[in-house]
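One protein chain is absent from this view; the other protein chains keep their places.
Think of it as A, B and C in the order they're written, each chain with its own count starting at 1.
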Amino acid sequence: MASAPIPGTPVFTSEFAMKGYALNKMCFSLNSAANRAAFLADEDAYCDKFGMSGEQKDAIRSRSVAALIAAGGNVYYLAKFAGIFHLNVQDLGAQQTGVSVEAFKAKLNEYARFNADVNAGRLSNV
Amino acid sequence: MASAPIPGTPVFTSEFAMKGYALNKMCFSLNSAANRAAFLADEDAYCDKFGMSGEQKDAIRSRSVAALIAAGGNVYYLAKFAGIFHLNVQDLGAQQTGVSVEAFKAKLNEYARFNADVNAGRLSNV
Amino acid sequence: MSKIMGSVATSHIPGIGNAIAKNLQQDPYWKPFFDGFIPAREWLAKNVPDVAVVVYNDHGLNFFLDKMPTFAIGAAHVYTSEDEGWGIPTVAPLAGNAALSWAIIDGVVRDEFDVTTCQEMLVDHAVTIPLQLLWPEGPPPVQIVPVAVNTVQHPLPSPARCLKFGQSIGRAIEAYAPDLKVLVISSGGLSHQLEGERAGFINPQFDALCLNALINEPEKLTGYTTLEIVELAGSQGAEILNWITGRGIMQGKSREVLRNYHIPISNTASALQILEQV
Partner (left out) sequence: MSKIMGSVATSHIPGIGNAIAKNLQQDPYWKPFFDGFIPAREWLAKNVPDVAVVVYNDHGLNFFLDKMPTFAIGAAHVYTSEDEGWGIPTVAPLAGNAALSWAIIDGVVRDEFDVTTCQEMLVDHAVTIPLQLLWPEGPPPVQIVPVAVNTVQHPLPSPARCLKFGQSIGRAIEAYAPDLKVLVISSGGLSHQLEGERAGFINPQFDALCLNALINEPEKLTGYTTLEIVELAGSQGAEILNWITGRGIMQGKSREVLRNYHIPISNTASALQILEQV
């Protein structure tokens, strides 16, 4: 997977998989309500049970999606961590792109004018 | 997998996999010493936790390998059940072939004369 | 012999599950999306399946990185949904058709696909939401066969491999003796990206290309590498692999009977496409 990187797009390759295993395992465990409660009761102790690195624990403390991804986090598992704080994917998108949630939603709405063209099959010569 | 059956040879196909799931799951759990102790403390209650059928529970009670296999058991998982009683694969083989363990071992020893031929590469035209 | 009726491909955005739970179908934000399913349900009323083969990707409910299959096939009599960690409601247990699952497994292994078989399997929103959209009134009146494609951990299977995998599943279904009518449900996409500085990326032109190609020119998509798909459709746009697999299951030519495309639902270009086998 050594092709040119895609700008602004982390790809969850082996490099991140190896780095992020403990962090992702912790996040995966948050599927369970009992584990979410244990996390909230004592974050650090909970993270230590999974052998997370200092960088990973700092990233968890920072609530920074960019830091969590740099620490090897995969967004599918991180979503379970974000869910604890009732953050949805627009909140995460806004945080990562450095804009307000309203501005992030407005950017998504800009795409809407394509709907009619695609539904009518007019966007085909691409 | 609908070819002709192989005499005396149960093949763990989908039919057995579907039938035996609960039994095999119970046996798989016996990898753990704590679970082996729980099984020994109360077999029936332990089996019920896995939703085993009446046929499967009867087969467990009977200690009959043939009955366990007919109930969908897979020998790799059944081996963990047999291990509780310190039964090895020769004990299981003797039971299934209806001979004493000594007779079963003697049958295996009969094959021994082939060793020299195979090691010398003389058993090649087959 | 069993027959493949056609396919319904749809996005599976988690927010849909919450919108259903809160009855927001008439809300202005949601109405253009949910209205797309009215003709889909009319089509289903005329084309009643016995079994739905659901091609989807697990989002970290049943599979973790300790055992991450490229392709997995459920072979259970019942499938349950479960807490995914961020509040989407679970649904009643779903009936499986284990016998058809095994017929498919036997067929694809014979065709040299190296599947993981799952005799017990939790199914996440990528399975439950399409079923809720098609049968909103309650438990779906079909048995299911879940087919999971890895879109999480690179290397992902290539679009070419996914199409071939689907074709092998399709052959196994058409060789299955009971007279079942089989619907393909392809779950996921279209373009979206959740992570990185490009979060919120959507590519309507590429989505249109995909929707058009899926009708009868899937080979237009099998020329891409998975990384090219990520570049064109966004990281999670890789879920188009589920649609490509699903298109492979349909043998031969198809006719598009419905298309609805709506941006945005959450961060995603949502899409619904029904193809009928001709």
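Please note the rule applied: a contact is a pair of C-beta atoms (placed from the backbone, for glycine too) under 8 Å apart; a residue touches a chain by one contact, two chains touch by 3 or more.
Model, not experiment: these values are computed from the prediction.
Visitor: Check the whole complex and report which displayed chains the hidden chain contacts.
Guide: Computed over the complete complex, the missing chain touches A, B, C.
Visitor: Touching the hidden chain in the complete assembly: which of C:D114, C:E137 or C:D179 does that?
Guide: C:D114
Visitor: Name every residue on chain B in touch with the hidden partner chain.
Guide: 1, 3, 6-14, 17, 21, 24-25, 27-28, 30-33, 36, 65, 69, 74-80, 82-84, 86, 88-90, 92-93, 96-97, 104-105, 107-109, 111-112, 114-115, 117-119, 121, 123-124, 126
Visitor: Over the whole complex, note the residues of chain A touching the chain we left out.
Guide: Touch set of chain A with respect to the missing chain: 1, 14, 17-18, 21, 25.
Visitor: Can you name the residues of chain C that touch the chain not displayed here?
Guide: Contacting residues on chain C, toward the hidden partner: 63, 65-72, 105-106, 109-110, 112-121, 153, 155-158, 160-161, 164-165.
FYI, only the chains that are shown with their structure count from here on.
Visitor: Applying the contact rule given earlier, which two chains have the most C-beta pairs between them?
Guide: A-C
Visitor: With centres defined as the mean C-alpha position, give me the chain B-chain C separation in Å.
Guide: So the centroids are 39 Å from each other.
Visitor: Based only on mean CA positions, could you tell me how far chain A sits from chain B in angstrom?
Guide: Roughly 46 Å, centre to centre.
Visitor: Can you check how far apart chain A and chain C are, centre to centre, with Cα atoms defining each centre and the answer in Å?
Guide: About 22 Å, centre to centre.
Visitor: Tell me, which residues of chain C touch at least two other chains?
Guide: none
Visitor: What parts of chain B, by residue number, touch at least two of the other chains?
Guide: Not one residue of chain B touches more than one other chain, so the list is empty.
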